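Every protein chain except one is present and positioned as in the full complex.
Up next, chain A:
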Amino acid sequence: MSGTRTETRTETHCPYCSLQCGMRLAGRRAPEVSAWEEFPVNRGALCRKGWAAAGLYGGRERLTSPLVRDRGTGEWSAVSWDDALDRVAAGIRAAQAAGGPDAVAVFGGGGLTNEKAYALGKLARVALGTSQIDYNGRWCMSSAASAAIRAFGLDRGLPFPLADVEETDVLVLVGSNLAETMPPAARHLDRLRERGGTVVVVDPRRTPTADRADLHLQPVPGTDLALALGVLHLLVAAGAVDASYLAERTTGWEEVRDSVASWWPERVERVTGVDAHEVRALAALMSGRKVMVLTARGAEQHSTGSDTVLAWINVALALGMVGRPGAGYGCLTGQGNGQGGREHGQKADQLPGYRRIDDPAARAHVAGVWGVDPDTLPGPGRSAYELLDALGTPDGPSALLVMGSNIVVSAPRATHVTARLEALDLLVVCDVVMSETAALADVVLPVTQWAEETGTMTNLEGRVVLRQRAITPPAGVRSDLEVVAGLAERLGSQASFPTDPEEVFAELGRASAGGPADYSSITYDRIRDEQGVFWGGKRLFADSFAHPDGRARMHAVEHRGAAEQPCADYPVHLTTGRVLAQYQSGAQTRRVRSLPDDGPFVELHPFLAARLGVATGEAVRIATRRGEMTARASVVPTIRPDTVFVPFHWVGANRLTNDALDPASRMPEFKVCAARLSPVEEVAQRPSRDPAA
């Protein structure tokens, strides 16, 4: 932490969540993390994962040679890069010869840099000619994205800097546990409260974030939409809506107003399990004050997720808050590049610049940058889950290239998805370690990781930041951009695929020019000089929205509830989420020795624990209609008694989750399904066997 030598310190950003905290790295081989106090998003603060980021290096598990797996014996052998890429190209050609261009699919990730996301989309559309590309961000922010586009005509997670949180009067966090998922962001809550502001948290669990709230509502998972309707009902009744704002800046208010007339607090109580007086307390807090509503995965990862977000957007619009300083609506994105990852063409229905792939003008523009005929670009393909569900089926792809995603751990209904991966003729995975998904592959390509490579990320505020190369990658690995270029070349692509990130970024800028997310004026130098550059400007919607008429569109939405409701066989709600010391599928963090890894657990209320006769530390089996797992019990009074929680960083949780999809965003219902618990008697007693394993 204190160095006597002056050495070069590289300014860069944390390898994990969407906050993209600034940090400095020193050292050439194993980097040492130190604070970058001046970077405005985190002002030097880091969480445990960030401080331990250097632990990603030096592990024996790092892959440094391409590997191919013999399907007969299951044995891996190291091969040269040329050999590996030749095999992949041959497999792709064979698949497409038999099944046409869409026989090959691409699956990306929300952790990839903008440059990689862009290159991957271009690879799919130009070199592979396939429509079958999507990414794991579909399982992350897509409901909020879909809702924001419908409401505002534009989706940027937060349309204002995160620090604006401190300027509001009432901050309503719906389904966010930012104190554990992006800890430095929680400092804003404290400063807001020091200023006299009020924090409200809506979450079925009393999380460390809820511990900092003035009001915590604990709804049944999957009922945040009904809560929003109930709040708006009371705001209408109290005359708290901003009639002139609604008249001047929105359309659709009348129908929305009518739709909430039947959501009185006692009805909301029956649906959400939140006491009516708490619903009234929330509405009273929001009346006549500056209000900011932020949603996160808890509200969004539902089969009604996009409607849920629309319902909360309606609340913010009705109060006249969207576009006002220190107020409005925002989505707290999750993955490191959750925002940029969805803007540059790895989404099934989009081209770079957040353009629609079915828009002829967008196709012409992007095809022009790529030097190809617009008619050769494929149309929209399947969404992430639908894509995986189709793998190896007669109509689906028979080959898949995966970059930046550990599908086996992170997909819903994971047992089924794993079977689909196993049904492929060719699975190619680019990764830094032998992840659970890589272990199923025919070819694994070892790639560079954070700090070994340069690239931009777009954080939750729409701030484009630069992760700079700080250390030398191990011999034998290549960057994802080099993999893309190597494949494109072997497939005879006419378009060029540069491998220098800054060059790719400049091309991305041209491709995005004029689109909703226009990066054309952003350069690496500007990012360095300005501590990140916001695309579209620092604050959006002050004067108008991105629809042609400049108005926000309000949509009347109805509560439908979770796709799967508890029943006699599966009597409790299961919800999933994150813990502080781990990240996503754990492929990175579980290999960092200084981060605690106690394995998965089932969090349950003492009432439920007493019903089952289990105590903290004892093993419980949890089952849903799709699968089961065993983990140790964690008995806490902070969760709803009718709900259990399992973190999703370990294999197992997503065997349980439901693959019901949101009709608009195609988001799977990760956040709620019906489950059954049963005690596991003897296993827990035996010290020789770890019940969590």
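FYI, contacts are C-beta pairs under 8 Å (C-beta built on N, C-alpha and C of every residue); 3 or more make two chains touch, one makes a residue touch a chain; residues count from 1.
Convention: contacts and distances are computed from a predicted model.
J.: Can you match the unshown chain of the complex to its UniProt protein name from these: "FAD-dependent oxidoreductase", "ABC transporter permease subunit", "Gas vesicle protein K" or "histidine kinase"?
T.: "FAD-dependent oxidoreductase"
J.: Touching the left-out chain: which of A:41, A:54, A:165 or A:179?
T.: Counting the whole complex, the residue in contact with the absent chain is A:179.
J.: Quick one: say which of A:56, A:384, A:581 or A:620 touches the chain that got left out.
T.: Counting the whole complex, the residue in contact with the absent chain is A:581.
J.: So which of A:31, A:175, A:566 or A:600 would be touching the chain we can't see?
T.: Reading the full complex, the residue touching the unseen chain is A:566.
J.: Kindly note down the residues of chain A that lie in touch with the hidden chain.
T.: So the residues of chain A touching the missing chain come out as 1, 44-48, 51, 179-180, 183-187, 190, 208, 211-212, 220, 233, 236-239, 254-255, 258, 261-262, 264-267, 269-270, 272-277, 565-566, 568, 571, 580-581, 594-596, 607, 610-611, 637, 640-642.
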